[in-house]
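Just one protein chain is left out here, and the rest sit where they should.
Now for subunit A:
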């Protein structure tokens, strides 16, 4: 499948919220890892990135909040916009970009602090210390992450005393504390058991009412269950992007068919 915007977004029937555009390319030093990407991501839906290891899906995800900037020797061509604003706009501070984008990682990573302090950490850094405001943010975020009822009586206990699934949901609560527009999730369930995975998937289904979610997952069944649209990547190229039903039930591309049916390689 060619990588023109016309084909990759052939079935687009939405106003894009995040746009990867102008044939986005990305290099680690001299190694090119993303090739000619053009991808429109809708607002308040779940978009899944799937593909074998090394296909570029995590690199693309981490490009959206410029996490890759932390790596030396990277460069790109093309552009990524969120609500029509380029993330590479020189007048845009990376910190303010990351406030608009929450991120949840593969391995849950709560700070060695209380549940409460994990949620309000970024607010305190920003100098917001008013107790009533912090209390409100903690309750809203924990409710948003479907965790409030489980921890409301032990908010000042260490976050590290929680189960793995609870810690990951705490990280989601922390990600939404700043009222972001976008949540990026990089394999958020790969360290969780099936029950905790189910809870996080349910949470993703709830969160999309308020947030635009992009999720990288190795688990194709998970992509099928949670996402509205799915993009399949291979060797740094976007092979096919469509509504999830089509990707899993009737993909247009033979490589996609081979990958989703486990006949790859």
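Just so we're on the same page, a residue touches a chain if its C-beta (ideal position, glycine included) is under 8 Å from a C-beta of that chain, and two chains touch if they have at least 3 such contacts; residues count from 1.
Please note the rule applied: contacts and distances are computed from a predicted model.
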item	value
Protein name, per the UniProt record, of whichever chain is missing from view ("NADH-quinone oxidoreductase subunit C", "Phosphate-specific transport system accessory protein PhoU", "Acyl carrier protein" or "Sarcosine oxidase subunit beta")	"Phosphate-specific transport system accessory protein PhoU"
Identified contact with the non-displayed chain, of A:62, A:169, A:199 or A:237	A:199
Residue of A:157, A:193 or A:245 touching the missing chain in the full complex	A:245
In subunit A, positions touching the absent partner	195, 198-199, 201-202, 205, 221, 224-225, 244-245, 248-249
